[in-house]
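Input: one structure, supplied below.
Every protein chain of the complex appears in place save one, which is left out.
Right, chain A next:
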Amino acid sequence: MTTLLGPIGSALNKRGLTLAMALALVVLVAAPLATILVQTLYPSSAAWGDVLASRLSQNLFWRPTINTMIIGLGVAAGCVLLGGFLAWLVVMTDIPGRPAIAFMATLPFMIPSFATALAWGTVFRNGRVGGGGGLLEGLGFAVPDWLSWGMTPTIVVLIAHYYSLAFTVIAAALATVNGDLVEAAQMTGASRKRILFGIVLPVVTPAIIAGGSLAFAGAVSNFAAPALLGLPVRMQTLSTRLFGMIEIGQTERGYVLAILLIGISAIFLGLGNRMLSGRRSFATIGGKGAKPRCFALGGARLPLTMAAWVICILTTILPILLLVAASLAPSSLSLFSDWTLHYWIGSSDPAFARGQPGIFHNPLLLSALTTTLILGASVALAANIIGILIAVALTRQKVPVLSNLVSQLSFLPMLLPGIAFAAAYIALYGAPIGPLPALYGTKLLLALALTAAMLPFAVQTGRATVSQISGDIDEAARMTGAGFFRRLGAITLPLAARGLAAGLLITFVNVIGDLAITILLYTPTSPLLAVLSYSYASDGFHQFANAVTLVILIISMLATGAATLLRGRRRQSFT
């Protein structure tokens, strides 16, 4: 039974795989983070002073930080309210069409936040910063600045994007209180209000905190929304400032901002965690008899149903429809007249759109499309292969210390704002390391950073698929004498194929919708679709930006749909 892989395989059988994965994670995750810290301290730590305590620090750090915090807290509160409201309706009441609402409420997260931000602009933009007004101005309303630009629209757009997170977490928690726990309280004669505040809310609190801190972390690291809606009126957040610093070559200051951004997001995620671990594990005892009972809404049923559908449609279908209209209408003031396909397929015409050809005549678009697809596919593949290897290593080989390190490092990118993570990659791989050439400006660097950023999700998928296959099945194969790789290929992978394929597609969707990492690391000669859309938008070519965004959305929707089909309908459990 000696195969070529025999010796390697048997070495890997013991602890080699864990070791290899630990090394990969150090290169992909730990090293860039260490470098960014080191580079702000050596040879000089002046950047820290500049950012934190100098005449510039007001503009460099404090104001962006305050803006970031307001956005984070506002978005967290909004997401908990909106997500919690929908979760309550779906889980605890007799509202009609609950599975449909539950499905719709998970969709907004699949729509890239720059798409929602652009859609906001099509309606609420005013002409103040050029590029023409939006639909409301076209209808004759004077749209005030606070509604067109800056804080309010950023917060609203981000809530519309992130409330899905809070919904998912809170709905899961509510499903555990529903049924017997509430009825046990009803038996005592407690009033509805008392049951809500004495039983339901306390049991759901951990989920509310978890949902809120996830939304907070997402909002403070988001780049697209504040960049598209805030930058035109000079509202800076930490992520836009960080981007600006790197763009104008003040990289050390940018690195300092990156570290601070990581710090803020980590503090809040950590606080959420602490509040959770301080409490007892609220796992409820399931079993037969815990049948969910739905609370009759009575007269409030119709208005609440309407409210739920309005929320779902406003955050999913409407933005997409607005983008479609806005990619066809020559004047942003009247979205529904004089539609033309020029912005999609027209050739250059000096009388039209300052001579810009339609996106399918822009050679950059075609190259961006292929680059995006290839990059998305290869990153998805790489991240998931590493993900499954890590999952195998973690479940099959328990190595003291090393296993723990692998598990922690693979989860770390989840806590890191994408743009700060990208900055760390520039810090480490931007300059030649020994014989290795500098990777800055190459697609390889972008691919590496995206792969690392996707790891937490990929590892989770990997773990789910690996745990689906019980140890027994693997052991049965082992009894036949098959080596490690042989078992992986012949037993583990075929069994896990569906789950893996779905995981691949979701990773792919996340990659092509990412702007925070790509905006710092893309190669100017062949940008990605998301970057192209962003640069069209910042140059004021909104129709083109919308058209490119729609291309991304169509690809995303196809991939998401395929993933949903592959996963089957098991995930919708709110019937």
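Here is the rule we use: a residue touches a chain if its C-beta (ideal position, glycine included) is under 8 Å from a C-beta of that chain, and two chains touch if they have at least 3 such contacts; residues count from 1.
The rule we apply is simple: contacts and distances are computed from a predicted model.
**Student:** What protein name does the UniProt record of the undisplayed chain give, "Fumarate reductase subunit C", "ATP-binding cassette domain-containing protein", "Membrane protein" or "Dihydroorotate dehydrogenase B (NAD(+)), electron transfer subunit"?
**Tutor:** "ATP-binding cassette domain-containing protein"
**Student:** Using the touch definition from the top, which of A:M187, A:A296, A:V401 or A:M479 touches the missing chain?
**Tutor:** A:M187
**Student:** Specify the residue from the set A:L81, A:V203 or A:A377 that touches the hidden chain.
**Tutor:** If we include the chain that is not displayed, A:V203 is the one touching it.
**Student:** In the full complex, which residues of chain A touch the absent chain?
**Tutor:** Counting over the whole complex, chain A touches the hidden chain at residues 179-181, 183-190, 194, 198-199, 202-203, 205, 279-290.
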